[in-house]
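Submitted below is the structure of interest, expressed as structure tokens.
Missing here: one protein chain of the complex. Every other protein chain is in place.
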Amino acid sequence: MAAAALTGLTIAEARDGLLAKDFSARELAEAHIGAMEAGRGLNAFLTETPERALAGAQEADRRIAAGEARGLEGVPLGIKDLFCTEGVATTAASRILQGFTPPYESTVTRNLWDAGAVMLGKTNLDEFAMGSSNTTSHFGPVENPWRRKGDNRPLVPGGSSGGSAAAVAAHLCAGATGTDTGGSIRQPAAFCGVVGLKPTYGRCSRYGIVAFASSLDQAGPITKTVRDAAILLRHMAGFDARDSTSVEREVPDFEAALSRPLKGLRVGIPKEYRVDGMDPEIDALWQKGIGWLEEAGLEAVEIGLPHTQYALPVYYILAPAEASSNLARYDGVRYGHRAEGGGDLLEMYEATRGEGFGAEVRRRIMIGTYVLSAGYYDAYYLKAQKVRTLIARDFAAAFEAVDVILTPTAPGAAFAIGEKEDDPISMYLNDVFTVPASLAGLPGISVPAGTDGDGLPLGLQLMAPSFDEETMIAAAAAIEARAGFDGAAAAGGA
Amino acid sequence: MTALIQGATGDWEMVIGLEVHAQVTSAAKLFSGAANAFGGEPNTRVSLVDAAMPGMLPVINGYCIEQAVRTGLALKAKINLTSVFDRKNYFYPDLPQGYQISQFTQPIVGTGEVVLDMEDGTERRVGITRLHLEQDAGKSLHDQAPKLTYVDLNRSGVALMEIVSEPDIRSPEEAAAYLTKLRSILRYLGTCDGNMEEGSMRADVNVSVRRPGGALGTRCEIKNVNSIRFVQQAIVVEAARQVALIEDGGKVVQETRLFDPEAGVTRVMRSKEESHDYRYFPDPDLLPLELDADWVASIKAGLPELPDEKRARFMDGYGLSPYDASVLVAERETAEFFETVAQGRDGKVAANWVMGELFGLLNRQGRAMADSPVGPVELGGLIDLIADGTLSNRLAKEVFEEMAASGKPAAAVVEEKGLRQITDSGAIEAEVDKVIAAGPDQVAQFKAGNEKVLGWFVGRVMQATGGKANPAAVNEILRKKLSE
Partner (left out) sequence: MSLDKATVARIAALARIRVAEDELDGLARELSNILGWIEQLDAVDTSGVPPMSRAADQKLRWREDVVDDGGIGEKILANAPAAKDGFFTVPKVIE
């Protein structure tokens, strides 16, 4: 099979082809290694681990021959460089983790390797996952493999899992892991025309994932199809005693949920998501999405999520507050970068952290420090936690009446690298539709549903009640089937 | 028992509150599976969690929760069925996370009290404000190299119970009594070994002074004092410093100080002094700690008899004085030793022997109760020989020393050394007759009404019998013969 044909396969196709011995895991790995090298211009990978991929492929071929194939046997994956990987540099795209090689493996990646997946490399991201454009990486921005029609300016892939989304869209890997704190899986998936799924908080272990905002961080898959997202999630998820917020629940066969009947279910359309100045193309796509779900047998119901408009400011208090504390451990004492130049301990701390963190991370640490500081805690932090309760209650009430909620994933398509850089708030607005589910801990998925006038992909987001990823996946598959979105354009067209 | 300080401008009263950090006697740390043990090669009792490696998460040790609840119940305190772990944020090289996981607004244990038994037999009550669980920090060594501080994380993450008292203490003696009592309770429970030398129990001392009964003054916190004696000394010098300062027209500034036992002064701490702003917030890596009321009740039912209850029982059952009872219950081993001795015997006699001869012996030999050369059963045997008249008190002390030296039981020592007292009245009468015959002057004095001279006769008889004559019999026979 030709290399391009192999890299074009979905995870499901690759799995089936391997089992049918249409090609070997080694061929599959080599094709992807070639694509990864050829795609270096995108800056999607920070570290390439071809030798690991090949070693993994060898073991996969042995197991397939022996009839001992596991669920993801031989599937080559990109791993967001926020997951600690034993013996492989882990940077969080920050200078402050320079030289850090974890002597341990994150639970999610451990689960993936235990299922037979192989690692192609570590993907680029916004520094410490703080960003919506992947431009805050210490190692430079990632380029979106898509281009506007007739315009060759490089576009952002979205963030923070921009490297993973770009790598999947450009067929550099069969699938990738991402993490989502306020939209960091779903928004880049939408920008890159791929599927991104953030599961319910507690579904995937956070053990070994560099923390950004602990009460929000969740790992999830970024894939070419909804089916692939279901397959990958099944092997990422699971109870882990090493994470106190991990939930003791059986992991369902998400792939089986794809064929669930949808007839008679209700989809909620939140009126508050029709924000001011919304791109008419996005609104139009949203209407199409409603139509597709109706076609699939769902009844569309208008719902109210009255506090949703406050989700972003709540998020921009809570996430930086948690981050300011989570990132205190990067002090140049035990690992990572330490500033040169003598001086006393205080100077060492301030120089190390001053030069080790980039501008956006510094900004968020300072906001977080401020909102937690004496005299401001109640006005900012406590207030935000209370509004978070109201947002979660809105969803709980809505899900009394509906089974899933449909919204756009992002208020616009991918923008050019360098745009929106001067105004942090306009950048934050990228997450306006994704942040509410993060605050409520709910699962969300972005499905590529069409393109805008410039030919850029747009995504629709589905949200579901806690731990009902299955219904959400079934509805997402219904949209996918009807949207007829062709993602292959990115792989060839980059 | 308020100890006032006589200042130049009048009397001052000390107001003292104590924050005790008691290390939980768990096998593993509070949030990781690394060993909780004293000493060891640096950084070997450290997990990835304790070193705050990226992505590492805390998982709480259930045993530590149970010990905090047991301690709270023993302090007659309210157990909070919901409590919350917070992060206390500050930077220090031996604080790997950049924050300490502690409990701030919602501790696991609320208000309780400790009863102090003072030496004069009075009782004092010291309120407990709270008890919370938190992580210990690592250790910074500043004297290993000229330009470097060395950091060892072995202690990082060890479970501590911080026990905070109300400012109810009014003298260094009360502070000492409080710490002694608290340590006694912790040791009875086995929740902390109370070893201040190894740092498993440390005290922060809050001291202020005021006019007797007046408004509270500004307090200073003396950090990490590591012996009861030093706590007393630190209070004395700190209170004196504050009085002198105020009387000189100065003002006490709220600050953190360190006690220097060699110089006998407290000094202001420099390192952490700039703007305390710990930015406490609930740790999002942990969920609220919820306890089941039935579980707490079962823990309560399983508590051992505690010093206060034991003391009451000793006073009631053995007729001991309040002070003797509190001395005997201070350590569980002592109380158990005493009870074995007192079993079926006169409690007061048993108490006198334990607190007198036995404590004296242990003190001289620098031994703990557990390796006393005379066991409780043996001491009981000795007391039995006094009770049945075989031994006088004086002989018994001699036998006791021999028991301690040889490890032999009392009866054997009596046989071997022929220390049995002479109770045979014929033998005593013979000696008495000799002494009377030899002292006509003394006989005359006695007959003239000088009772004191009886002692001279007794002494002579005892001397003649090598101390073995039963003193009561000697007295009785002497009186009879002298009155003839």
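Note that the chains are named A and B in the order they appear, and that numbering of residues resets to 1 at the start of each chain.
To be clear about the criterion, contacts are C-beta pairs under 8 Å (C-beta built on N, C-alpha and C of every residue); 3 or more make two chains touch, one makes a residue touch a chain.
Not measured: the values here are computed from a predicted model.
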item	value
Absent-chain contact - pick from A:G268, A:G441 or A:G487	A:G441
Which of A:V247, A:V275 or A:A416 contacts the chain that the document leaves out	A:V247
Among B:A3, B:A35, B:A240 or B:V265, residue touching the chain not depicted	B:A35
Contact with the hidden chain (one of B:S26, B:N80, B:S184 or B:S200)	B:S26
Among A:F100, A:W113 or A:F485, the residue in touch with the chain that has been omitted	A:F100
Hidden partner interface residues of subunit B, rising order	26-28, 32-35, 41-49, 51, 59-65, 91, 93, 140-142, 144-153, 258, 269-271, 275, 277, 279, 281-282, 284, 286-290
For subunit A, the residues touching the chain missing from this view	99-101, 103-104, 201-202, 215-216, 241, 244-245, 247-248, 307, 310, 313-314, 316-317, 324, 328, 331-338, 342-351, 353-355, 357, 362-363, 365-367, 369-370, 373, 380, 382-390, 392, 424-425, 439-441, 466
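We take it that only the chains that are shown with their structure count from here on.
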item	value
Contacting residues of subunit B [partner subunit A, same complex]	48, 51-60, 87, 89, 91, 93, 96-99, 149, 151, 277, 279-281, 284-287
Sites on subunit A touched by subunit B in the complex	83-84, 90, 92, 97, 100, 102-104, 106, 206-211, 213-215, 241-245, 321-322, 324-325, 327-329, 331, 333-335, 345, 349, 369, 372-374, 377, 381
